[in-house]
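Note that one protein chain of the assembly has been removed; the remaining protein chains are unaltered in position.
Labels run A and B following the written order; every chain starts at residue 1.
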Amino acid sequence: MSTATKELTKQEAFLTYLLRLADDRLILGQRNSEWCGHGPQLEEDLAIANISLDLIGHATALYEYAAEVEDEGHDEDHFAYFRDDREFTNLQLCELPKGDFGFTIARQFLFSAFSYFQYERLKEAQDEQFTGMVNKHLKEIKYHLRHSREWVLRLGDGTEESHNRIQESFDELWMYTDELFYMDEVDEWMIKEGLGVDSSEFKDEWKKLVEDTLTEATLTVPDWDQFMMSGSRKGIHTEHLGHMLAQMQFLRRSYPDAEWK
Amino acid sequence: MENQEKLDEFQARIDAGEKIEPKDWMPERYRQQLIRMMSQHAHSEIVGMLPEGNWIERAPSLKRKLVLLAKVQDEAGHGLYLYSATETLGIDRSELVDQYLYGNAKYSSIFNYPTMTYADICAIGWLVDGAAIVNQTMLARSSYGPYSRANVRICKEESFHKKQGYEMLAKMASGTPEQQKMAQDAVNRWWWPSLMMFGPHDSDSPNSAELIKWQVKLKTNDELRQHFVDRMVMEAEAIDVTLPDPDLTYNEETGHWDFGEIPWDEFWNVVKGNGIMNRDRMKARRSAHENGEWVREAAVEYARKKKLREEKAS
Partner (left out) sequence: MSDTNNKDNWPLWEVFTQPKSGKPHEHAGSLHAADEEMALQNARDTYARRNEGVSIWVVESKHITASTPEDMGPFFDPANDKPYRHPQFYSVPRAVKKRS
């Protein structure tokens, strides 16, 4: 981990970069998996489980690569099961409780839209192993974006109830969106090395996609200038993350010497 | 009209091994029996998501989490195939769902048992999916075309379900002392319920003879159960777990394994709704359905508005 006093190495920066990407996906995938067996319609149960499988799959691949970069003999499970909430660097956006179906969709849309622009640029990274992964995952991200966007339209421009519900979800989620574009010395390193992307480059594109979609869905775009949360990338989280990790990690940590793969 | 001639003709088609398709003539009783049996099968797949879904969030490795989530998702798919097949008999899915959420339709009692430890997930994969495969392999040759095809697809997808459970159970059974204890405990609890999955003895199964006559089923409950026991004895031995039945003995004469008396009182008790998890399962399914109503309505309303807009534009 980087500190103000210690110079960040390229290896540390790349590891942190990969973990941030992976943590977002694991935590959101874990949240979405709570829908399995409880979806609003059988067909949609399958769809959310698919998105969840993709996200956890992406996280697994990223953790595997992180373990290689770290080179301390860890495996992917080490990062998922043996770190505490202060070490998780996922966005607060991803850890918030699943809420109703509208909340889940609104969050997925905001996140997938960001991932889409981010991965479109990560394709150009100067690392074949990394871009191999990125290209593969990008195809699935495009589908997540399409699926969640279509649902935003349906809920926004559906019944009065659905309109109000998803509007409320967007209002609630708004203050967690600025963090999507958070950048620090880790990103600077990665951009310099041709491994990372400058998210400020596509902020306007992302905003436009979000605004156009909400407008088409007859929804009101919340105020961009409101107070925005921060701190995720430095391990500052809502209380929800701790409970999620307690549940996710308990078995593995109770019997750390056992084989569970 | 169901005159004898038509019934005979129908029976002759069945006996010749022909498949019956949705628009073909069929006795009303055949249709009703299929609706009952197929929808029960579908409900079971859906309720069956809950006991296993209980461990998705707590799965002990990322690999096992992905495997379990994919498996439970498949069950939703299987429920969907089976509902679709049932709908070819002229009944809407919403009506079928209504019958089990708010009416008397049944689902397999096995899903009213709790999954207390992660080893239960492995035992379910091995025993419960093992039993389901025995049953579904037979149903893949059922006389009703859509039901047979749905089961072909299900069998193809389900082969990994049993394997993943058996593989992990084997790992636990040869793992740390705590894992071994968990694995054996899970087998102890799931063995008898899995035998009950094949239903009552043939002598107590009023529907069996008729279903076999119409080749909806090709084997009796007891035949399938015996087939399952023979196989499981062998598989239990291979991974060093003990099946909790002191009466299990190989019968030289029949070439099969004899087993002890199944606790039928418990079976009927769970069927009547008194299993540990009966009430929770129904509550969970009803609340998913009721909480989803506004979502389903929104999609219908959006489709209506969109159509109107398109009509106006053209």
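The working rule: a contact is a pair of C-beta atoms (placed from the backbone, for glycine too) under 8 Å apart; a residue touches a chain by one contact, two chains touch by 3 or more.
What you see is a predicted model, and the numbers here were worked out from it, not measured in a lab.
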| item | value |
| --- | --- |
| Selected residue (touches chain absent from view) among B:R153, B:K181, B:K219 or B:H256 | B:R153 |
| Identified contact with the non-displayed chain, of B:Y81, B:Y107, B:Y166 or B:W192 | B:Y81 |
| Candidates B:D98, B:E178 or B:D204 - the one touching the absent chain | B:D98 |
| Absent-chain interface as seen on chain B, which is shown | 21, 23-25, 73-74, 77, 80-81, 84, 87, 92-94, 97-98, 101-103, 150, 153, 157, 289-290, 293, 296-297, 299-303, 306 |
| Those residues of chain A which, in the complete complex, touch the missing chain | 41-44, 46-47, 50, 143, 146-147, 150, 154 |
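The rule is short, and it goes like this: only the chains that are shown with their structure count from here on.
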| item | value |
| --- | --- |
| CA centroid of chain A to CA centroid of chain B, Å | 35 |
| Of chain B, residues touching chain A in the complex | 46, 49-50, 53, 56-66, 69-70, 72-73, 76-77, 79-80, 83, 118, 171-172, 175-176, 178-179, 284, 287-288, 291-299, 301-302, 305 |
| Sites on chain A touched by chain B in the complex | 26, 30, 33-34, 36-46, 49-50, 52-53, 56-57, 59-60, 63, 76-77, 80-81, 100-102, 153-155, 157-159, 161-162, 165, 244, 247-248, 250-252, 255, 257-261 |
